[in-house]
Each structure stands twice: as C-alpha cells, then as structure tokens.
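Note that one protein chain of the assembly has been removed; the remaining protein chains are unaltered in position.
Moving on to chain A:
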Amino acid sequence: MRIYPAKPKTVYFYGTCLVDMFDPEAGLDAISLLEQQGLEVIFIEKQTCCGQPAYSSGYTKEAKLVAQNQMDLFVDPWPVIVLSGSCGGMMHHHYRRLYQGDSAQATVEKFCNRVFELTEFLVNVCRIKLEDKGDATSVVMHTSCAARREMNVHVTATQLLNQLQNVELKIPAYESECCGFGGTFAVRHPHISQAMVEDKTRHLSETKAAVLVSADWGCLLNINGAFEYQGQSLKGRHIASFLLERIGGK
C-alpha cells in the first residue's frame, strides 16, 4: 500500500503525449480540477513523453535516455501529477527498474515516489469532495491495465464517480480485461488486438451507459476508434473533463 503525503501547495502537471495531441482540453480540465483544490499547478513546457513506447518494445537504452530527460525537468520536490495510469505506471514503477543497480538509483526512487495518477492524487492526497451539479446520467468506466494493476487507480476513479449523486455507474462484463491496445501490441498483433477491442466495445455498449470515461488516452484511442468504425454513438472521454463538467466547473 502506498503512503500518501499531506496536500502540498504546488504540483507539477504531466499531460502525457497522447493527451497533448489528441485531447488537450482534458489537460486544461485536469488543471482546473487541481486549481479548484487550491493548488498551484506548474506545467513544464519542455515535457514530452514518458518513454513507454521504447521501453515496452525492448529498447531499454532509449527509454532510459527519455526517462532521464523527463526527470531532469522536475527539479523541485513537488508531486508530479500524471494524466494517465499507464504513463503513471511507467514513471512510478518502471523508471525504478531502468535504474536498477545504477548509481542514480536512490535519486530515481525519490522521483518515482513523487509520481501520482490524477484520480489517485485527487482522492488520496486532496481528499476531494465533489458536488454533482449535472442531470441524471449513467456512465461506464474503462481503466487501462497499468492503471488497474500497477497503480491500483481503478479504485480511486470509481470513488470519484461514486461521489457524483446523479451519475449511475454501470459495470461492464469482463470489466478488468484488456482492451487490446497495449501500445505497439495493437500494431504488431493487429488480429488479436482486433478480437480484443471488438469484445471490449461490445461489453461497454451492452451496459447502455450514456457516457464512457477513462483516465487513459491510449485505451481511448483504441476504443473510440473501434466505436467510430462500428458507427456507434458511445464515445469515451477523459475522466477529468467529465468530473469538471459535473461539478459545474466548465
């Protein structure tokens, strides 16, 4: 179990490359959520990508280069809030592995311990209380496997959605099963990935929920792309945008 710090005054914000390119509004919404908690939010402009694509493809050296470059940007001891469980998992767990036996190991560990996924941070550090101002609706959530199994943040995301009085949370069949994205997996093994995303989209739409939310844009690229291809109306959005909208912050 992770031990959480007291609420700080300032946090670093890590947008992730996918939010950067595909859903930047989610980034702004997450910043608003954090600011509403009375935090000063610092966005380091030189941030790029956590290095996961190289890491998961077996290019450890390249991943380490990227990791070092990113870590060097966050010099002050503030928490680093990451907008995805998968990138959070990379920076919280796998950066350590990259530096196993390295002289910088201790420094890297300190950085890793400062990395939090957004929902995890809102629940466990900010102890956020959400007041739902929206109309009655239903939502289904998808968490990335890394969010679920490396970061345990399916729990915190659920806690946030459960705070919303007028939102009914629907649970899909095979809730914890992978959507078939897996970064380069979707490209290296397209047929298996297809079988997985087709099952995933079916289970999500079978809940008849009005909205799909996720904190992981990798999964959403995959799932939304499949929904659109199938001509379905259900579309996933980042949980930060959904939460902000529900509390009337937008």
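As a working rule, a contact is a pair of C-beta atoms (placed from the backbone, for glycine too) under 8 Å apart; a residue touches a chain by one contact, two chains touch by 3 or more; residues count from 1.
Assume contacts and distances are computed from a predicted model.
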*asked:* Out of "3-isopropylmalate dehydratase small subunit", "ChsH2 C-terminal OB-fold domain-containing protein", "(4Fe-4S) cluster-containing protein" or "Aspartate carbamoyltransferase", which one is the UniProt protein name for the chain not included here?
replied: "(4Fe-4S) cluster-containing protein"
*Quick one: say which of A:8, A:134 or A:225 touches the chain that got left out.*
A:225
*asked:* Can you tell me which of A:66, A:141 or A:239 touches the chain that was removed from the display?
replied: A:66
*Of the residues listed, A:95, A:181 or A:242, which one is in contact with the missing chain?*
A:181
*Could you list which residues of chain A touch the chain missing from the display?*
15, 17, 19-25, 27-28, 31, 43, 45-49, 51, 53-63, 65-66, 69, 97, 145-146, 148-150, 176-178, 180-198, 221-222, 225-226, 228-229
